[in-house]
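To keep things clear, I will list the structure first and then write my remarks on it.
Of the protein chains in this complex, all but one are displayed in their positions.
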Amino acid sequence: MQKVKVGIVGGTGYTGVELLRLLANHPQAEVSMITSRSEEGVAVADMYPNLRGIYDLQFTQPDSEKLKSCDIVFFATPHGVAMSMADDLTSAGVKVIDLAADFRIEDLDVWSKWYGMPHTEAKLFDKVCYGLPEYFRDNIAKAMIIANPGCYPTSVLLGLLPLLKAGVIDPSNIIADGKSGVSGAGRGANVAMLGAEMSESFKAYGVSGHRHLPEMKEKLTQLSGGEVGLTFVPHLVPMVRGMENSIYATMKTDMSQAELQQLFEETYKNEPFVDVMPAGSLPETRMVKGSNMCRLAVYRPQGSSQVVVTSVIDNLVKGAAGQAVQNMNILFGLEETLGLTQVALLP
Amino acid sequence: MQKVKVGIVGGTGYTGVELLRLLANHPQAEVSMITSRSEEGVAVADMYPNLRGIYDLQFTQPDSEKLKSCDIVFFATPHGVAMSMADDLTSAGVKVIDLAADFRIEDLDVWSKWYGMPHTEAKLFDKVCYGLPEYFRDNIAKAMIIANPGCYPTSVLLGLLPLLKAGVIDPSNIIADGKSGVSGAGRGANVAMLGAEMSESFKAYGVSGHRHLPEMKEKLTQLSGGEVGLTFVPHLVPMVRGMENSIYATMKTDMSQAELQQLFEETYKNEPFVDVMPAGSLPETRMVKGSNMCRLAVYRPQGSSQVVVTSVIDNLVKGAAGQAVQNMNILFGLEETLGLTQVALLP
Amino acid sequence: MQKVKVGIVGGTGYTGVELLRLLANHPQAEVSMITSRSEEGVAVADMYPNLRGIYDLQFTQPDSEKLKSCDIVFFATPHGVAMSMADDLTSAGVKVIDLAADFRIEDLDVWSKWYGMPHTEAKLFDKVCYGLPEYFRDNIAKAMIIANPGCYPTSVLLGLLPLLKAGVIDPSNIIADGKSGVSGAGRGANVAMLGAEMSESFKAYGVSGHRHLPEMKEKLTQLSGGEVGLTFVPHLVPMVRGMENSIYATMKTDMSQAELQQLFEETYKNEPFVDVMPAGSLPETRMVKGSNMCRLAVYRPQGSSQVVVTSVIDNLVKGAAGQAVQNMNILFGLEETLGLTQVALLP
Partner (left out) sequence: MQKVKVGIVGGTGYTGVELLRLLANHPQAEVSMITSRSEEGVAVADMYPNLRGIYDLQFTQPDSEKLKSCDIVFFATPHGVAMSMADDLTSAGVKVIDLAADFRIEDLDVWSKWYGMPHTEAKLFDKVCYGLPEYFRDNIAKAMIIANPGCYPTSVLLGLLPLLKAGVIDPSNIIADGKSGVSGAGRGANVAMLGAEMSESFKAYGVSGHRHLPEMKEKLTQLSGGEVGLTFVPHLVPMVRGMENSIYATMKTDMSQAELQQLFEETYKNEPFVDVMPAGSLPETRMVKGSNMCRLAVYRPQGSSQVVVTSVIDNLVKGAAGQAVQNMNILFGLEETLGLTQVALLP
């Protein structure tokens, strides 16, 4: 079988290098092109020396015509770029996975409000699928454009949907308290993300509104069939990789701790990348560092009417590049775990 | 004026060395004795070299008779030790501040259940005051025994009480999502707290129940005059010092963002160690590192009916040793800020 | 071809879990047994949840007879254990790789002095080879027992030997200033390695003597054919993984910066796991995190007569478990890079 020919647009950021890391050991895919306007001519291994000896690629100018020689193009770009090239590429039969937000929200008024630009590609949405395989696998297989989910939405949706779909919780008042490592902020020079600023400190941010909130609300509403009231507060953790969400909801149907555990285990029993932790244990972000796993635990503390779910992922893998590779595997009918069998790096 | 003569029982842990750090620059107090069963004869400056040149003290065996020569004794010991010596010391006129939990919870059945030992000193509770100055200042001044609050309760109570006392929120369903640096776990050898285990990782712990929960519930109920339903999930942050709590509650009285801000500013306008951040900003734990401040922000995100409070302290200062010194100042009629004017270390 | 059947003795430490991580993706090896006296009956995935879904093994008591069913046994144990079992295993045809120090030093008087125990197995040394493939590859292939090198010696020898073997430097006065992440200290409960102790701090340790010093001196002397004077000072870096050594020597043969670069590139041009960085650049430990690479740079600063080499490895991979797998590959005639193609995790 011929390898899938991969192009990456905008490969200088952390999701770009993470795609390269994962695809380096993918037996059925090959990166043939990687673009960057600012780094044209630079070898990827000079920018990311962990790739020395592995890739002999240089960054090139993004060129639609050349990208059409690929089977699939990943966009690891700022918002708006995938939107501008997706029509052209998909018309030529090239599949697109956007790791940014251009196709994540179907309500384009909402999208425009949160992303501060008009959305010009409403016409493409019948080719689009939201790339959360655990809930959209069949549609992903048929799509031309995958909207790779945000990191917070990935972790929150996987933790919350078993409860919401089973009708166990009151959908009107859910709390998600999220925590992310600093790689989530990207590789842009930014005083607040300096080591001397973020180390040994913890803070909430975006309390008044984070772009992942409307994404979560739309998908939760779609999948559960009713309006969802969600309060979401993200926090910054002084670490590089990893994300945890603690999710709080009030039960409307009484379920015991054991029944909750069973609900989660049943929901995800065939999922290769969702792991329900044994009853009584809790996931830590280091249990998924560098891997595509989401690990979950569910609790009913002190016999109260509250349910607490904790959900961890590596924000750059299941929260970005790993999930994108998982989507690529589905798009091309490959085994879903190809290239994604890395064991988390612990310690 | 003669200096307050201070004894410290159990000075080898992090709250012990922090008491020494703070008292080193206190103009009206002098540490005359520090005890440790295991480290007898060791110079404190050998154990904690940051104290070299500052203290010429050695750890001694705890001896009630010698401790009676002090004006005040701080217990920086495991639970149960202060209980065993408090009657003897206070009968001799020596004031006691317990940095452990022996006198924090008045309902002694609850206490025994959570701390796994019988409480033998019910008779002392008329000498006891819970040492949260912002809400118990007058009673602290008259007490012989101060139950120095837990770190999580300090941060949560300061953040939640303005709302609860004003009747703004539904008391039946409050969420506190807490995060603490690892110094909170103390200086005991413990695999889970090794640098190679806790670094670059984030996790929830104690979801099924943490000892600070009954302490918080009792004080919230006492101060607000009604039953409080609180779900509390603590998390471990890969940093040494600092604690943040994000508190979520549902409004029952509609207040605007501006009114909430005003409520908090009004509540704490005369407090030297509570700082309400300007509207639109958020506190970070590094803004209080090494200082006795609690910094707070209050939000009503997206105009929803939820109120979110974020509250940060240094768990070893306002969450332990600093608050203990503040309580000592009150007990002896000193200016409350003496010895506590350190500026937070930033960066 | 049948897979190599692997046993691991003492698998609860960090080198044990790292062996499991690497062997999980090794196409020609299979872990059939892992032992631990203290954790008998515990599933490895319960102790190391990053292995959930990957291994279905439990720790068992170490049992020589059962271990003889393996093709190779790795010892990830304290010093002295491999020594006690190696004769029995190798007599039964089982190959042994000791990740501890039992067979690293041939001068057994020196060994006994530094490791504080008598060495009982002098007779085995004709079956032993020091497992630094870049310099002992041919002998490794013929040995029954591999003394897997210490982490500091691996990094220092790879950086120093090109200069020493070429006779470029004065061998009598070499400085190696080493820095290691805290995982090198192992998983034992130990106050000095607590997160609250080692975070945000840097220190030298072992100035008066470190066990890796006699190991380095013996091998440097053997390989260069003359006495070597080495001063070695290790330091502790507040990070989990990674090791850097800066090596200082005085030139006795004048070589230009370009000639030094060429010497290094020439020396290692066929080595899969030694990477000489391009002239003018410097390696960082994150460029090898989780990978088996050693990355090197060589400098002649300011045209002085000093040569400076900086050498980085991941102490748990090339400095321990990865090099052990590399040695296993050589022992069994497999391709040397099997199971070792992980890309370093960056960021």
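Think of it as A, B and C in the order they're written, each chain with its own count starting at 1.
As a working rule, a residue touches a chain if its C-beta (ideal position, glycine included) is under 8 Å from a C-beta of that chain, and two chains touch if they have at least 3 such contacts.
Fair warning: this is a prediction, and the values are worked out from it, not measured in the lab.
The undisplayed chain touches these shown chains across the complete complex, A, B, C. Of the listed residues A:Leu132, A:Val182 or A:Ile247, the one in contact with the hidden chain in the full complex is A:Val182.
The omitted chain makes contact with just one of the residues B:His119, B:His235, B:Arg295 or B:Lys318: B:Arg295.
Within the set C:Ala196, C:Val274 or C:Leu331, the residue that contacts the chain not displayed is C:Ala196. The chain omitted from view is touched by exactly one of A:Met33, A:Met198, A:Leu263 or A:Leu334, namely A:Met198.
Only one of the listed residues, C:Lys127, C:Arg187, C:His212 or C:Lys289, touches the absent chain: C:Lys289. Mapped onto chain B, the interface with the missing chain covers residues 14, 17, 20-21, 24-25, 46, 48-54, 183, 187, 199-200, 240-241, 275, 277-278, 281, 283-284, 286-291, 295, 316, 341-347. The chain not displayed touches chain C at residues 173, 175, 177, 179, 181, 196-197, 199-205, 207-209, 213, 229, 231, 233, 235, 237-242, 244, 246, 248, 250, 280, 282-286, 289, 297, 299, 301-302, 304, 306, 308, 310, 312, 347. Counting over the whole complex, chain A has residues 14, 181-183, 185, 187-191, 193-200, 238-240 touching the chain that is not drawn.
The criterion applied here is as follows: only the chains that are shown with their structure count from here on.
In terms of the distance between Cα centroids, chain B is separated most widely from C. The pairing of chain A with chain B is characterised as same-residue: of all residue numbers used at this interface, over half are used by both copies.
Chain A and chain C have Cα centroids separated by 36 Å.
Among the residues of chain C, those in touch with two or more other chains are 14, 183, 187, 199-200, 240.
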